[in-house]
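A single protein chain has been omitted; all remaining protein chains appear in their positions.
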Amino acid sequence: MKRRLTVFLACLFLGASLAASAGPAEDRKALTAHYKQLLPGVKFQDYVLGALALNKDALDQYESIMMFPPFVNDVDDGRKTWEKPFKNGKTFASCFRNGGKKVAGGYPYFDNGVGKVLTFENALNACLRHNDEAELKYGSTELGLLSAYAKSLSDGMKVQVKVEGPAALAAYENGKTHYYSRRGQLNFSCASCHIDNVGKFVRSEQLSPMIGQAAHWPEFRAGTELVTLQGRFRQCQKNVRATPLEFNSEEYNNLEYFLTYMSNGLPMQTPVFRK
Amino acid sequence: MAEGMKIRATLQGDVADVKALMNHIMETGLRKDANTGKLIPAHFINHVVATLNGKTVLEAQWGAAVAKNPFLGFRVKGAKAGDKIVINAVDNHGEKMSGESAIV
Amino acid sequence: MRKKLTLMFALIAGLGVVNLSVAADAAKEPAGRTVAFDKAKGNCIACHAIPNDPKAESPGNIGPPFIMMKERFPDRNKMRTQIWDSTVANPRTSMPPFGKHQILTEQEIDQVVEYIHSL
Partner (left out) sequence: MMNQLRRTFLRSTGAAGTVAVAIAAGLLRPGQVLAAEWNKVAFDATTTADAMKGLNVAGAAESKDILIKAPDIAENGAVVPVEVTSKIPGTTSIMIFVDKNQNPLIAEFEFSNGAEGFVSTRIKMASTSHVKVVVKAGGKAYTATKEVKVTIGGCGG
């Protein structure tokens, strides 16, 4: 076991990070060890703060803004959508266990029935579908705000994504491959920044660890600009001058699955302010 | 003006700690429309008045560089639980919004 | 008017200030420096500090700072190769392959080499 871990770590540093033999649990363990070494002062639960955990001045601003965030009214719009009865009188709460409270930490999950990863947004749209309502467009503000409110009902719940069975593992591995693949004219992978160079600066931007990154979406950049997790994938990939994939594409859903698995054990908080 | 001023007023000793958030675009008049290339006209809250039980405690004049969805925090001494805070705001188009809250 | 424009762009993108001020100084500075600073071109300061250039504000620290470059690269061509495609020397590098991926033209690379080698 120890040897396997060492080999995996070595692979990380040498470049061949796709250690296909290691399973999700080993991946997570190895990454946790990697971050512990590179960011010795950061407590595990503070990974949810991303780069803010590395900078007191930035964290103070975050806390000042989160005390009464500029996006409260937007999230309220999401609440209205969540509470508005469908034509049949039911609401979104009827589609989720526990009325939608403390459930979002289990998403995305691999659905063996459809043979695909299902995200929380997929579940919101499935609810609309089952109630003969029109689905919301992926990447739309309305779906973003709805998911921001709905996920806030799971604040404090720990992320607990499961990867069970060969088909789920294949989806996880596909997401992982995406994470480690270089793309775009600038030739960066997600890992180039968030694993290899974590804590370092790209100009004034300090690079956050990928563990914890998936626990707080959607976020409001600049305090008022709604960005979903997959919207952030697209922004990052545009930044490296790659062609971004579509919202809700299978590969993005797999990437979300992989990334969220890596935040297992961390408390959800949605939505949040980011710069 | 869209609905939406939220006020939270809490008592700490005999000081009311008032926090308000107003839903407003706060357009500076300095930004260009990405599609047309034309300047987007300024549209911002320029006046705010807060009262405690009907008496003015704060009067503010704002320019367009107060951040979007403005936040305002202030403190009033000599307040009691149950006292009423009312905040009125008006923008440069003359549109008004207001909010009120009892101090808790 | 210039000030007005600068502010306007700053409010739009939050980034325009620097680009504009760089452009304004373009006439009197080496071409390579312009390319090195331009966010859409070299954007070298995203990752490298330039300790001797006061205009290189809040640089990144992914790569080593540009200092004593003549000593570090007695052979200028080696530096050029590194900029053109640094994955040859280190497949794990974070540095974009500026020549191979045509991020910069061959002429721009020459200009950047000239500038950085002088630091």
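For clarity, chains are labelled A, B and C in written order, and residue numbers in each chain start from 1.
The definition used in the following text is that contacts are C-beta pairs under 8 Å (C-beta built on N, C-alpha and C of every residue); 3 or more make two chains touch, one makes a residue touch a chain.
Please read all numbers here as calculations on a predicted model, not as lab measurements.
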Could you tell me which of the visible chains the hidden chain touches?
A, B, C
Touch with the omitted chain, as defined above, among C:N43, C:S86 or C:Q111:
C:N43
Considering the complete complex, of A:P24, A:P70 or A:P271, the missing chain is touched by A:P70
Please identify which residue in A:E26, A:D111, A:D155 or A:E205 touches the non-displayed chain.
A:E205
Quickly run down the residues of chain B that touch the omitted chain.
15, 19, 26, 28, 30, 46-47, 49-50, 52, 54-68, 70-79, 88, 90, 92, 94, 96
Residue by residue, what part of chain C touches the chain that was omitted?
3-4, 6-8, 10-11, 14-15, 17-18, 39-40, 43, 46, 57-58, 60
Where the missing chain touches chain A, by residue:
57-58, 60-62, 64-65, 70, 186, 201-205, 221-224, 236, 238-241, 275
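The working rule: only the chains that are shown with their structure count from here on.
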With contacts counted as defined, which of the two, A-B or A-C, has more C-beta pairs across the interface?
A-C
Using mean CA coordinates as chain centres, what's the gap between chain B and chain C in Å?
44
Quick one: chain A and chain C, Cα centre-to-centre, how many Å?
33
The answer for chain B against chain A in the complex is residues 2, 4, 6, 8, 19, 21, 23, 67-69, 71, 73
Contact residues on chain C for chain A in the complex?
45-47, 58-62, 87, 91-92, 94, 96-97, 101-103
Residue numbers on chain A that touch chain B, as the complex places them:
67-73, 76, 223-224
